[in-house]
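Take a look at the following structure, please.
One protein chain omitted, others in place.
Letters A and B name the chains as they come in the text, with residue numbers starting at 1 for each one.
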Amino acid sequence: MNGLLIAPVLLPLLLGILSLLLWHHVRAQRVIAVAGTGLLTLLSLRLLIGIYRHGIQVVHLGNWEAPFGISLAADLLGAIMVVLASITGFAIALYSVGANERQRECFGYYPLVHILIMGVNGAFLTGDIFNLYVWFEVMLMSSFVLLALGGEKPQIEGGVKYMALNFFSSVIFLTAVGLLYGVMGTLNLADLAVKVRGTESTGMLVVIGCLFLASFGIKAAIFPLFFWLPASYHTPPPAVSGLFAGLLTKVGVYAMIRLFTLIFTPDLVHLHGLILGLAALTMVTGVLGAAAQFEFRRILSFHIVSQIGYMILGLGLFTPLALAGSIFYLMHHIIVKTNLFLIAGIVHYRFGTGELKSLGGLYKTAPWLSLLFLIPALSLAGIPPLSGFFAKLLLVMAAVDIHAWGMIATALGVSLLTLYSMTKIWNEAFWKDAPTPPPPARTDQSTILMMIPVILLATITVVIGFGAGPVFRLALAAANQLMNPSDYIHAVLGVSP
Amino acid sequence: MIGILTLLLVGGFLTPLFYRRWGDRTASRLALLPALSFLLLVGMGGSMSGQGGIHLISLTWIPELNFTLSFALDGLSLLFALLITGIGAFVVWYSGAYFDGDPTGCRFVMVLMLFMASMLGVVFADHVIVLFIFWELTSFTSFLLIGHNHREEAARKAALQALLVTGAGGLFLLAGLLILARAGGSYELSSLITNTSLPAHPLFNEAIALILVGAFTKSAQVPFHFWLPNAMQAPSPASAYLHSSTMVKAGVYLLARLHPLGVESWLWSDVVAPIGALTLFTGAVMAYGQVYLKRLLAYTTVSALGGMTMLIGFGSPAAAKAAVVFLLAHALYKASLFLVAGIIDHETGEKHIDRLGGLRTLMPWTALGAGLAAVSMMGLPPTLGFLGKELLYAADRGLVYLSISVLAGMFFVYVAYRTGVRPFVGLHRVTQKPGHEAPPAMWAGPMTLGGLSILLAVFASVTGKWIVAPAAQAVLGEPTAIKLVLWHGWNRELMLSLLTLGLGVAAILLVRPVSRLFSPVSRAAVIGPDAWYRAGLKGIQQGSVGLTRILQSGYLRAYIDSIVLFILLTAGWHFLGKVPFPGFAELHAVDINDLILVSLLFVAIAGALLSRSRMAAIASLGVIGYGIALIFVLYGAPDLAMTQMVIETLTVILLVLAFYHLPKFALRSSRPARIRDFALATAVALFTGAMTYAASFGEIAPPISWFYSENSWLNAYGKNVVNVILVDFRAMDTLGEITVLTVAALGAMALLKLRIGGQKGGGS
Partner (left out) sequence: MELLMAIVVGLLYGGGLFLMQRRNLVKFIIGLAMLSHGANLLIFTAGGLTRGAPPLIGEGETLPPALHADPLPQALILTAIVISFAVLAFALVLFLRAYQTTGTDDLDDLRSTDT
């Protein structure tokens, strides 16, 4: 079990190093990427199953007991996120091989992808707040490079904003960690949870909570902190935006959920009302931003923002059902959003543009792609019985339970606007006749290989929808762990709080 | 039930495979699936009447949420299911001929089959979530069918409109159902409608109101009616099936289903009935003056749906009975007339009524089918239409409702004449295509359904016993004695019927005066809900562009402002309110070294801020770095000082190297901007300074670092505690740190060397 827990961090590192060593052998790097991420997916699935059966798993690195050393602790949420990250990584690896961006592949593309996944997984598994910062930096550094890799003008322009604002977020994170250590004298999350529960003077903790909220809020792209995302996500190659769209913001959401269920709980700091308000504003501004766009990936980018609102909505409502809804949403969203970006990429590769104005007739020329687009698009809009429907349903049900009428109205209204956006893409790019002259179809490249991950992810979407029962059970179990942090604390510290 | 659903779903999904094998003959074979389902349902209906009239199935689904896949079959759902499968069989058969030689036929039939399954799901579902899932699926399949001719913009727009209107209604419905389920403690419709304590729940009326919005959008009630006429962009079989006889009746179905519960709410009599009457009136008036066959029919569909809604709103047994008969009659004659309209369009290429005439000699069978349906729609005896109208008048609730009903009846006569009679009589007119009789696959539907309109009326007592009574009882939620009789004698209803007929004939003869009489209503419709919809869509579009232009302005500093303000308003606000100021008691004394150092830092910071030259700014930054290193030395952190020195030197060198390639400073920002930024920066300075100060004294728990000091040598064998922490206690951090460094180096290298689309071209 220990090995399994460390594997999601160490395996990508090994894959990264191996790929670096094979710098000039792109072919070998491709094989390593696909096989390695495939293996990672299997291992993380085993980890998840193990945790589902036997409870929270903890490894104290270097055998230094908590809270003094760094502990990796995987509860269900962490393990679920690792599985999702691995699946995304696998899909991206396949897609990258198909996309055949030779120049980028020669300049460390695969090592960067591996390191990014390492950072993401590290963030999901670590039980230490400063270590979380370090993993954030690993992830961000690789994402900076991946975003700018290739040096095309839009990439660089988007990269400047992405980098500047995320660096700013890191400084806020570091500030919060410094202050937190200053007052609490410890860095281990479980230890923090224990010590925080014993204190009366919560004033400084609220302030620190706000700082974490701001820092993670930037990374998760919530209102009014999301501006870096729509500025940059549409600029890199499709595989990279797919990877980012699926994973990066969700690390922010994860961190928020972790800290605001374990340490900054509602009885201690009253920030969950604020989170609810932010969730609503994020949903609305994101979806309206998407309504204003007419480019495939720009529309999708704004929808990421909007969807993040739903995920933190569950955190703000703070009931087991609501958190289960958030976790369900995370599972659904990572798969669906990655897929939509990959599909947008295929369209881009084939027609050289993502502008809806210059696209058209895809229904005729690419019928299978149309079908594959419909699955994640309708899921995103919450059409039953696809995954997104259940994700939204759970959140709305949780809101009904506590009579949060405004939230219900917002969540449902935004889902209608999401449907509008997805139909807009469908009508313009797929149903409409191709404009004259039609966009020059690029025939120099086959997109067949790139369809494999798209089919894979679409299948998962359908499976989550039709298997909503077991998936929900998993999400609910994860949510219950979060609502009762004593299990987590006990697993890490070996004592009950 | 589940077997039938699965059969149709699988049939739908496999349609492309069948098409690959059988080509255009597929549809006529696929039609056997709904036909078979119809027969099975008839069998189930026959056996059901013996066992209390309800048949329940429940499968586990998500027990934690009390979600079960539960289905129920009673008189009401059976009636709908028979209509869905019966008409469905004809429509699928018809579609095969309609799309003969057209490759899109496969897609059409596939979606049609899937719709059929979804619609059956709606009427079978007992669990509200199951109901909602199928409900949404009917909306979505309807979207695909309306947009079938997707190369035409009008079709795309109409499809989007229908999807958005019914989709929005669906969301209201979902909210309403969830609230109702929560209030009633169950998700099962069968237990909700018998829950007698539910009407007393404080949220009961709210839940019902939300559900009503869902039902009204689906059944095209005013003011949501506008999507239905626009939906006529769909191919005729879809219009006949979805947009007249089945899907649009889902809203009516829902109202009927919730009837026992709904009548307890004031909304039922005060909202449902008036809205229904208004729709009955509006649809009928708007139909007058339409010149295209399908639009004309669509408006009377709106009107008829209003009639059914009104009857359900009345809430009386007589009204329930009338609603059921009216529904059955309408489904039969309207599907026929739409199918006929499709035949005419298909065979002659004409949609405009005034360009049609004398078709009876060319297409006698179609003419016969159309005539039968028209007679029923006019309400002549002995037809279901006649029965329905008699019952409608009998269920009377005052003069206003009655006169609206009579008025609508008048227009029905007119429309029936215009669509079912007019194209076939009189002089033959030359049409775009020469026109000839359609294949039997196409006229069989209108013929049979039209014939049934009469047959079911002639054998009224049988119809009453086997179809109407069970359905009406299900609507009312209690056993009621219901008999259906064709002839009531010379009573008031018959007089009203005759009056209606007379008015209808007048409307046919005196088109001009009548249309002038009602023209204000039609004109008012121009500024009606359709326009609101368009304005709303445009408003959202423009509003979102405006909003996004403000938020996503592209100015990095605006984004930073937003973040900083967020922090100041949340963290800063709480800091002011909740953190006590620690005072100055425990301060470390300041000695002269500190003072010199801090002064140096002040000067350096000022230099970095104010300097107009790049080199001076870099030098100031260097001084800041070295100054901080000296602080580290003074306060027991020699390792830190060393690292800081090295890193600072490297940073300065890098900066100098880089700036060599960059232009000189230019003063760009305006004075007000600088003042504003300065104010914000001051606030941040005060906030962070105060926070730092408060934190350095605000210790809540003692630090854990005693452990490192104690174990550094004894267990980790290192003398420098900081180093031991880095390489042993917290080695994972260091691993991450090295990774970041490596990636940065790799990235910098790649960024400098790889330029895709740039001047130098790619790498190795």
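Everything below uses one rule, namely that a contact is a pair of C-beta atoms (placed from the backbone, for glycine too) under 8 Å apart; a residue touches a chain by one contact, two chains touch by 3 or more.
Computed from a predicted structure; not experimentally measured.
When the whole complex is considered, the residue among B:Trp61, B:Tyr292, B:Trp573 or B:Phe659 that touches the unshown chain is B:Phe659. Of the options A:Gly36, A:Pro230 or A:Gly246, the residue whose C-beta touches the omitted chain is A:Pro230. Think of the hidden chain as still there; on subunit A it touches residues 130, 133-134, 137, 140-141, 144-145, 148, 151, 153-154, 156-161, 163-164, 167-168, 170-171, 174-175, 177-179, 181-183, 187, 227, 230-232, 234-235.
Against the chain not displayed here, subunit B makes contact via residues 548-549, 552-557, 560-561, 564, 584, 587-590, 594-595, 598, 601-602, 605, 608-609, 614, 617-618, 621, 624-625, 628, 631-632, 634-640, 643-644, 647, 650-651, 654-655, 658-659, 661-663, 665-666, 668-669, 677-678, 680-682, 684-690, 692-693, 695-697, 699, 703-705, 708-710, 712-714, 718-722, 725-726, 730, 733-734, 736-737, 740-741, 743-745, 747-748, 751-752, 758.
Keep in mind that, in the parts below, only the chains that are shown with their structure count from here on.
If you average the CA atoms of subunit A and of subunit B, the two centres end up 26 Å from each other.
In the complex of the two chains, the subunit A residues touching subunit B come out as 13, 20, 24, 61-62, 64, 67-70, 102-104, 106-108, 111-112, 115, 118-119, 122, 126, 128, 130-131, 134-135, 137-138, 141-142, 144-145, 148-153, 160-161, 164-165, 168-169, 172, 175, 178-179, 181-187, 191, 195, 198-199, 201-208, 210-211, 213-214, 217-218, 224-225, 227-228, 230-231, 274, 285, 288-293, 302, 363, 378, 383-385, 389, 393, 396-397, 400-401, 408-409, 412-413, 415-417, 419-420, 423, 427, 431-433, 468-469, 472-473, 476. Residues of subunit B that touch subunit A in their complex: 61-65, 67, 129, 132-133, 136-137, 140, 143, 147, 150-151, 153, 156, 159-160, 163-164, 167-168, 171-172, 174-175, 178-179, 182, 540-541, 543-545, 547-549, 551-552, 554, 556, 558-560, 562-563, 565-567, 570-571, 574-575, 577-580, 688, 691-692, 694-696, 698-705, 707-708, 711, 728-733, 735-737, 739-740, 743-744, 746-747, 750-751, 753-758, 762-764.
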